[in-house]
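Left out: one protein chain. Kept in place: all the others.
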Amino acid sequence: MSLKDIVAPFSVWKRAFEKPYTNRKPLDTRPGAPRYRGFHINAVDTCIGCGTCEEICQNEAIDLVPVKETRHGDSGLRPKIDYGRCCWCALCVDICPTGSLGMSNEYIWIDDDPEVFRFIPGYDEKSWNHAELGYRRAEGYDLLEGQRVGMPMLSFEESRKSFVEMVQGFSAEQAKAEADRCIACGICVATCPAHMKVPEYIKAIRDDNMAEGLKIVYNANPLPASCGRVCSHSCEYVCAVKHKGEALSIRWLKRYIIDQIYLGDYQKILDEGEPDNGKRVAVIGSGPGGLSAAYYLRLLGYQVTVYDANERAGGMLRYGIPEYRLPYDQVDKDIEYIRSLGVDIRQNTRIGADVDFEVVYRDHDALFFSTGLTDPYGLDIAGEDLPGVLSGLGMLDDVTEGRKPDLGASVVVVGGGNVAMDAARTSRRYNAEVTILYRRREEDMPADDEEIHEAQGEGCLLITQAIPLRIEKGDTTRLKLFWGRAEMVSDGPGRRPKPVLIEGSEEVIACDTVIPAIGQAADYSFLPEETAARLTFKRGYVEVNEFHQTAEEKIFAGGDIANPKRDAISAIANGHSAAKGIDIYLRLLQKERATF
Amino acid sequence: MSDMQDMEKTESEEQIARIAAEMRLANDGLSDQDKAYFCDARPQAVEPYRGIMEKFANWARSQSLWILGFGTGCGAIELRPLMTSRFDMYRYGIQPRPTPRQSSVFVIGGYASVKTVKRIVRSYEQMQGPKFVLGLGSCTVNGGMYWDSYNTINRIDYYIPVDVYITGCMPRPEALLAGFNRLKQMIREGRCEGMNTYAENFDWYKANQKQIIKDWNMPDYNW
Amino acid sequence: MVDVKQNSQRSKFPPVDAVTGKSRYNLLSGKYLKIWQGPQHPGITGNMSLELTVCGDEVIECKTHVGYLHRGFEKLMERRKYIQCFPLVCRICVPEPDFNEYLFAAGAEELAGIEVPEKALWYRTLTLEMARLASFLMWIGGQAGAFGMATIGQWTVTMRDYVLDLFEELSGGRIYHMYIIPGGVRSDLPAGYARRVEDTLVMIEKVLKDIDLAMMHNAVFKKRAVGLGVITPGMVDEYGITGPNARGSGIRRDIRKDLPYLVYDQLDFDIITEEGGDAYARTRVRMRETAQSIDLIRQMLRKMPAEGPFFRKLPNVLHWKVPTGQTYVQAECTRGEYGFFMVSDGTELPRRIYVRGPSYTHAVTLMERLAVHVNIADTAGLMVSLHTYPPEIER
Partner (left out) sequence: MNSISAAASAGTGSGSGTGTETGTGTGLSGERFPVRERFPVWKDKFSLVSSMIQRQDLAFVQVPMQTTVAFITHLRDLEGYAHLVFFTAIDYIEDGIFRLTYMLHNYRRHHDLGVQVDIPREDAGMESIHHLWPHGATYQRELKEMYGIDFPGSPGVDESFVLEGWHDIPPMRREFDTKEYSEKTYYPRPGRVTYDPTEYMKEKLYPSEAETW
C-alpha cells in the first residue's frame, strides 16, 4: 500500500463534471433496435396456415386457430401466440415458408390479467401490426431449402431420338435429400384428389423404410408406378415449400418408393384384403378409374371382373401417354399386382360388341364403369377430312400398338393440352419438324409446365394465339394449314379472356400432317338405350353422387366421364370412392334383404 | 335460571374458543419445540382508510416502491441496469432493499423453481403491507420456456397474488419501467389488492403451495 | 480454534463426522452461530445461498446450496430437437449466453460434420469477445460493490448496457442473443457496426482507466482483497480450477491458446497471469482481460473478411438427424472452461447434453474450502472474486 492508493481514488471525482449517462426519458427515446425481436406480426393474407411455426416452437407457444376461409393451399388457420410461453427466439420467423411471419420492434405489453397474453398476429388489432422495423429473416440465412434436388434427365438431344424414359428417377441420396425438404405440414393432402398421405410416405423415405412407404401409398393409390410418373401433381402446386422457390418433387418421391421394390415383394408387404365374400362386381374399362375400383373392391372381398376393349389393360395410361413419359413395363407393374390379387381382367372384350351389357348387368351385383373420353373433337374447319389429318389420340394409340404412324417430314399439332404435347413430342421422335398451334397464351395452356418446356426443348415450335382456319392440299407438301392470329378479349370479370380472330391476319404453314388434339368426348354407345335413359347426364358427364353412384343404384361411374378434372389421380380417387360406395350399397342391400 | 345462563355462557365460550382454535394455523411442518417460536395467526384482510385518506395513502404508496432484492430467476439481470445510472430507477421512487421487512414490491424475475417458490412464499409473507407483486417475463404467466420442466412452476398466481405482469423474455428495462408505471397507476386507483386477496384466499394459496413444496418445514404463515 | 484449524488442514472438507456426515460443531453450545447468506441476500451472486457457521465474525464452516435456479435443461434438451435446443441453451448462463450458443452449435456441427463458413467463425468470435466484455464489466461492478464501492458498479453496468445495445443491434435481443446457430450465425453485421463498436470500446476504455484508479489503487479495496481466498497453485488441479481463478495463481492456462477454437489462432494475444492467487490477483487478471478483450475485438474488426456467406444451410431442421457419436467441446469463458458434452444416438433428439460450467467447482467445492477462516463480511467479496454464476451450476 502506498500513498497512491489513498490519493488515486479521489482523482476520479472528475467524473462528477462529465455529462451524465442517465437517459432522461427512457420510455420514449429508445425504441427497439431495427432488428429487435419484439412482438409478432403476420401478413394473414400471405400466411397459408401450414403450422410450421407451431412445429418448430419448442415452447408450444403457438396454436393454429381458424381465421380465414379454408381453400386449397391454405388451411385457413392462423398462428395464435401465447406470450406466456414465447421466448422470442424467432425460429418461427426463420422457418416460415411464406415469409409472412415477422417480428416488430415493440416490446412493451403489460397487463394485470394473465389471461390476455394470447393473440393472433395480424388479425387481432395491435399497435405493432404495421411496424416497419423488427426482426426478419436475414438474407443469406435460411432454415429451409427452396431449391429442388435436380432430377437426372436425358438431354433433349438424346431424348428426342428415342422413346427411352426421359426422367431417370432419384438415387437414394437424391431422394433422401429431396424428402428432407418436406416440412410435413399436410396442406397437400387435401388437394390431392386421392388424399394420399404425402407427408407420411415422404417420412418413410427419410427413414429409409420403403415397405412402410409402399403401404401408405397403396392405401390411397393402387397405380403408384404410373402415378409417380405422370400424375398431374396438384399437390405440388399447393406445397408450402413452393413459397420458398420450388415445390417438393412429391410425384417423383412416390415413384422412388415404387422403384425400390420389386413386384414380387409386394405381396409380402401389402395387405391381401378380406376373403372372398361371394359377391360379384363388374368393372367396365381398365383405365386408372376401373383398376382402382377393382383393386379396392378386391380388398373388400368382392369378385371383380374387368372388361376392357383394348388388347392390353391400362386405358389412357397405356394408350394415351407415350412411352418416354410412362414406360409400359411400369403400367404392367401396377396392373400385374392388381391381377395377382385375383382380379379378372378380360381384354379385347368390348361391351355391346363382344359381350352384352345386359348380361354383365344381370350377372353382377353391382357395376362400375369408367370408360373415359375416347371420342376426339374435330377442328370443325374445312379440309379436316383430307388424308394426313390424324387425331392425336389415334396417333398415340398407333404408336402404342407398335404401328408407325404416317407423319411425313413436318407436323402441325393443334391444341395446348397434354395430349397435344404428347403428340408433338412423339412426332418429334419420328424426326418430324413439329409446330404446335394454340389459341390462347402460353400461360393458359392446360398442359403441365414441364411438358411445354420439354416439348420446346426437344425442338417443337410453339405458336400461341393462333386459330386454325382451313386445311388445303399442299403444293410440295401433303397439306397446307391456314391460320389466323388471335387477340385476347376480356370475357367479363372473373372469367378468363377468350381468343378472338384478328380479321385479315392469315398465315399459312406447309406440312405433311395435321394433328388436332383439342380434347375428347365420352362415348356412351355401349350403354343400351333403356339403361342410358335411366342415367342422367350433364354436359357430357354422367351425374353421380359422392360415392359415384349414378341414378341407377346398381351402377357406379367414375373417371373422366364423371369428373371434370380429367386426370389419372382423380380417376383413381373416383374408383376408390366407388368401391366404398359399392361396398356400402351391397351391405345395406344385404341387410334390407335380411330384414324382409 | 342462572345455571341455564351459565351453561349457555360456557357453551358459547367453548364455541368461540373452538372457532378461535380453528382459525389458528396448524404449523404441522414444525417440530413441537419450534411451534412455540412461531406465530400461528392467519393473515387478515386490511380495511382501507376512509375517503380522501385512502387516496392520499395510495398516492404516497405509489411514489415509493421499494423492491425486495431477491433475484428469483434470470429476469433479475435486467434489474441491474435499471438500478444503475443509465436507467436510474431511484428517480422514480423505486429502489432495491435487502430485506423483506423494508420492501413493498416483489419482482418475480421470471421462472421460479420449486425450491425458490418456497423462499418466494416465505419472503412474500414476511413483507409488510401494503405489498405488491410484479410478474416479470413470460415464465410467470404460463411457464414460458420451462413449461415442461419438472422443477419450475407454470403459473406464479397459484402461489402468490400477482398485480402486474410484464411479458417478454427478457423484457427490456424500459418494459420494466413501464410495468412499474402501470403498478403505480393501479396503486393510485386502489386496484392492487393482492395482499387482501392473499389473506382472503389464504387456504387456497396454502394448499397450492403445500402441494408442490413437499418438505414443508416452516410455519404456515411466515410472519 | 486450534482444533478447528488442524481439522481443516487435515481434511479437504469442512469438518464433518465420518459416520453421520453432519457438522461437528455443536450449535447448541452457544459458541457458534449458523447464518444463511442467500438466496435472498444482496451479497450473493445470483440466486444461491451459503450456509455459514460462524464463530464470532469468522466463518468456520461454509456449505454452498444451489438448485434455486434448476430448470432441468439437460432433461428438457433430451426431449427437444436439435434446433429447438438452440433457443434453450443460451438461458443456461444469463450474463454471457453466447458461450452456450457457440458450444452447442460447435458440438452439433462436429457430430453432424458440418463446416462453418469462414465469416461465421469471425462473427462468432466477435460475439464471444463482446459477451466476455459485457460479463467482465458486470463482474467488476459486482466485485467493487461487494467491497462497498457501489459507484464503480454504476459505471460498469452502464458500460455493459452499451455493449448490450450493440448486441441488440446485431441480434435483436439484449440479454438472450440467440445469434450463433448451428451452421453459422443468423445475420450479417449491420452497416456501420464496426464504428459503433469502436465508439463503445473507447468509452469503456476510459471508464476502465478510472476503475483502475478507483478500485485497483484503492487502499480499502487492497486492504480487503489482498490475501483473501488464496488459491495456491497446488490447489488448481486438485479442485479443477480453470480460467482467471487459475491464472490469478500464476498458472498459464487458457483454452483460447491451448486448444484454439474459432479464429483465436489468428489473433494476437497472450495469456494473462498474476501471482498471489488472492481476490486481488484475480481482480487484476480480470481487469487486464477486459482490456485484452477490447483489444481482441479491435483486431477482429480489422481482420474480419468482408465478403462471403455467414451461414451454411443445415439439413431440414424439423427432422434433423445427427449421426451417432459423442464429443466434448470447450471454450474459455470469463469464468474458465465452459464445455458441452454431447451424445447423439442418430435420432432427431439428442441423447444427452451435459453442460460443464466452471462455476460448478468454483462455487461449491472451492468456495466451501476458501470461505473457512474468512471474515463474514468478506464472504460476499470472496464469492464474487470466484466469479460464479449459479444457473450454470445447477442448469
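To keep things simple, chains are lettered A, B and C as they appear, and every chain counts its residues starting from 1.
As a convention for this text, a residue touches a chain if its C-beta (ideal position, glycine included) is under 8 Å from a C-beta of that chain, and two chains touch if they have at least 3 such contacts.
Computed from a predicted model, the values in this text were never measured in an experiment.
> As a test of the contact rule: which chains in view would the missing one touch?
Over the full assembly, the chain not pictured touches A, B, C.
> Could you tell which one of B:G143, B:G168 or B:P219 touches the chain left off the display?
Selected residue, touching the omitted chain: B:G143.
> Of the listed residues A:G32, A:G84, A:P224 or A:P499, which contacts the missing chain in the full complex?
A:G84
> From the listed residues C:P260, C:G308, C:P323 or C:G346, report the one that touches the chain absent from this view.
Of the candidates C:P260, C:G308, C:P323 or C:G346, C:P260 is in touch with the missing chain.
> At which residues does chain C meet the chain that is not included here?
These residues touch the chain not displayed: 12-13, 16, 21, 66-67, 70, 72, 74-76, 78-79, 102, 105-107, 109-110, 113-116, 118, 121, 124, 237-240, 242, 253, 257-263, 265-268, 325-330, 337, 339, 341, 343, 351-352, 354, 356, 360-361, 364-366, 369, 394.
> By the contact definition given up top, give the residues of chain A that touch the hidden chain.
The list for chain A reads 49-51, 54, 62-66, 70-72, 75-77, 82, 84, 114-115, 118, 185-187, 189-190, 195, 199, 219-220, 546-548, 573, 576-577, 580-581.
> Write the list of chain B residues that the hidden chain touches.
For chain B, the residues touching the absent chain are 114-115, 118, 141-143, 147-155, 158, 211-215.
As a working rule, only the chains that are shown with their structure count from here on.
> Would you kindly tell me how far, in whole Å, the mean C-alpha position of chain C lies from that of chain B?
Using C-alpha averages as centres, the distance is 33 Å.
> Taking each chain's centre as its mean C-alpha position, how far apart are chain A and chain B in Å?
About 61 Å, centre to centre.
> For chain A versus chain C, what separation do you get between their C-alpha means, in angstrom?
Whole-Å distance between the two chain centres: 55.
> Which positions in chain A touch two or more other chains at once?
Correct list: 21, 32, 58, 87-88.
> Identify all positions of chain C at which a residue touches two or more other chains, and write them in rising order.
Expected reply: 87-88, 91, 155, 158, 173, 176.
> What part of chain A is in contact with chain B in the complex they form?
Going by the criterion above, the answer is residues 20-23, 26-27, 30, 32, 58-60, 82-88, 107-114, 117.
> Which residues of chain A touch chain C in the complex?
1, 4-6, 8-9, 11-12, 15, 21, 32-37, 52, 55-56, 58, 87-91, 94-95, 103, 135, 138-145, 180-184, 203, 206
> Can you list the residues on chain C that touch chain B in the complex?
Answer in residue numbers: 39-42, 46-47, 67-72, 75-76, 79, 87-88, 91, 94-95, 138, 141, 153-155, 157-158, 160-161, 164, 173-176, 391.
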